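Shown here: the complex without one of its protein chains, the others still in place.
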Amino acid sequence: MSSEALSRAVAAPIERAAPRKRRRRRPSAWHLLLAPLALIFIFPFIQMVFASFMTTREINAYPPALFPHHPSLEGYRKVLQQSDFGTWFVNSVIVTSVAVASQLLLCPIAGYAFARMRFIGTRVLQLLLLTTVFIPPQLLMIPVYKMYAALGIVGTIPSLFLPWMASAISIFLMRQFFVRLPKEIEEAAMIDGCSRLGVFVRVLLPLMRPALATIALLTVLNAWNDFLWPLISITDTSKYTLQLGLLTYQGQHHTEWAAVMATNVMVTLPLLVVFLLGQRHFVKSLTFSAVKG
Amino acid sequence: MAAVARRQVRPPAWRRALPENLTAWSFVLPASVLVLGLGFFPVIWSFLLSTKSSNGFGPEHGVGLANYRELAHDAEWLAAVKRSLEFTALYVPVTVLLGLGLALLLNQKIRFIGFYRTCFFVPFVASAAATGVIFLYVLDPQYGIVDNVIAWMGLSRQQFLDDPDQALFLLAPIYTWTAVGFDILIYLAALQDVPQDQHEAARIDGAGRFAVFWHVILPAVRPITVLAVVWETINALQFFDIAWATKRGGPIDATTVIIVYGYKLGFVDGEQGLGAAVACVLFVAIVLLVVMQVGYARWRKLDVV
Partner (left out) sequence: MVQFNKTHPGIVVNDQLGSNGDEMVQKLQAVIGSDNYPDIAYVYGSDVPNVSQSSKVVDISKDIKATGFDWNSLYPAGRETATVGTKVVGFPAVIDNLAVVYNTKLFKAAGVAPPKASWTWSDFRAIAKKLTNASKDVIGTGFPISGSEDTTWRLWPMIWQQGGEVLDKSNKKALFAGPQGVKALQLLSDMALKDKSLYPDQTPDTQKMYGLFDSGKMAMIVTGPWQLPDIQDHHVPYGVQVLPAYGTSHETISGPDVYMVFNHSDARRKAAVTFLAWLHQPAQDLQWDIGSGNLPLSSKTAALPGIAQFDKKYVGIDLFVKNLSNAHHIRPPVTGYTQVSVAVGKAIATSLLGRGSPKDTLAQAAKAADKALS
């Protein structure tokens, strides 16, 4: 990416911030750059969508076809009619929702405490939490399993959302956010007689939206796409999540590709929708009018 | 009437700090218990496992640090480490810089920007298995679109993922493709944070666009850059899913990076003790690396921790 392009990217919002006569915005030249790049990024997904409308035989053929020559709903039919898709979907939704709710409750306050409050053990605790980020998950499956077994929750839905109910990354993202937030806002509120908790809820919460949205999104992603752990923990087919359901189409010698592609599409779409709706929150600008005013 | 001022007995310092401490701990406790209990504890267990010789089924016997000694002399382990380092060196700068660049591009109020942002996020959302399948097709030496384009341009077809010399270095951009969404996200959030007044002041002073970028934006997002570099380094060293899904560590071990090697040791060769040792070594290495990176950032006063 050329520095010219970068500086233009930077300058654009500034120019609009400056007051100027309203005139109809021409389609921006940025589309010329963004569109091809975006295409490269989503091309594989598009291919997957096309493949989901092919038959398994067509997918397996060499040379591989790009467009389905005989579009068929074989994959979707197999998945929606012949399998427990509904159950899997519900399970995935439950796991993900509980995980997100928990993260939004527990992590911001932890991050706030680390950022703003001085207390005994803060350094040590942060260090310990940080180390959990470095753990390679694949190699720890067996100790993790033995632990859950000891707790008696193996094979249950709670065992699926438990790992995602809080994460060091969320805590540190929130902490980072608070560190960068000017102290004046809180101090002003406290002078006005707010308690710590009150400050938190009434003043900071609205400002936290981009950070909260980020945490929520990451949690949704992780919980929704989690595969290895549910594979090891769950044996009861009624507790399958979508990712495990995908597995049922892959036999030892034969894979139902049409069903796999269809499922992949249906598994990925909700995530994209969530992102599309939520991405506005990532870029809400912080107004510091409270400070300036 | 003036009251006689009573001498106030100040409670000792720790007493005064108690409410603050209690509040703080009540804030951090729930999250910490979950994270440490479910995350940290298995590490200890894994370390214990690494001191044993076990194949996961038969009886275990303790061997102390013999596994680590064996690892130190293992040529394949050293080769895996080398590959991981090469991979990291290629992957991290590209991903972080691309993340920043794309975030800047996406930080505008043009039409469809929401759609564009979603586009760049799509790969992040796809599972490793799906990604693997897709790229095996795209980079197929006979039928893949990339090689067909290359051939059409008159250059010789490349073997790509089938070539032991090229495979690892192709996995880096593939991984970037899936992972850059995260960096875009955090940079986007940070760019919202850049103080508008500094922007305007610089512009009013007549600073060129590039100067604004270099002197205003870049410093403002430096903490995020540190975060991104640390995060992607960890990701690079822990790289596994796509390597396994596409080539299972092949061709001829070309994509066997550290975790692939550990996985093979533990679950294919049945050497669980060695596999656990790999996990512990990697864990320690990452901790050290991050400490170094953060220490460097602090030394340069980059306002991270």
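Letters A and B mark the chains as written, and numbering starts fresh at 1 in each.
Please note the rule applied: contacts are C-beta pairs under 8 Å (C-beta built on N, C-alpha and C of every residue); 3 or more make two chains touch, one makes a residue touch a chain.
Quantities reported herein were computed from a predicted structural model and do not represent experimental measurements.
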Hidden partner chain, touching residue among A:29, A:46, A:61 or A:127
A:61
Of A:49, A:94 or A:247, the one touching the omitted chain in the full complex
A:247
Would you indicate which residue among B:44, B:72, B:201 or B:268 is in contact with the undisplayed chain?
B:268
Touching the unshown chain, subunit B contributes residues 55-59, 136, 142, 161-162, 164, 247-253, 264, 267-270, 272
Which parts of subunit A are in contact with the chain that was left out?
57, 60-63, 141-142, 145-146, 149-150, 154-155, 231-232, 235-237, 244, 247-248, 250-255
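Going forward, only the chains that are shown with their structure count from here on.
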Touching subunit B in the complex: which residues of subunit A?
1, 3-14, 16-18, 27-28, 30-31, 33-34, 37-39, 41-42, 44-45, 47-48, 62-64, 66, 106-107, 109-110, 112-114, 117-122, 125, 128-140, 142-144, 146-147, 162-163, 165-168, 170-171, 173, 176, 179-180, 196, 210-211, 214, 217-218, 221, 225, 227, 243, 246, 264, 267-268, 271-272, 275-276, 279-280, 282-286
Subunit B residues within the subunit A interface of the complex:
17, 20-21, 23-25, 27-28, 30-32, 34-36, 38-43, 45-46, 49, 56, 98, 101-102, 104-112, 114-127, 129-131, 134-135, 137-138, 140, 142-143, 145, 177, 182, 185-186, 188-189, 191-193, 196, 199-200, 203, 208-210, 212-213, 217, 223-224, 227, 234, 238, 240, 259, 262-263, 266, 272, 275-276, 278-279, 282-283, 286-287, 290, 303
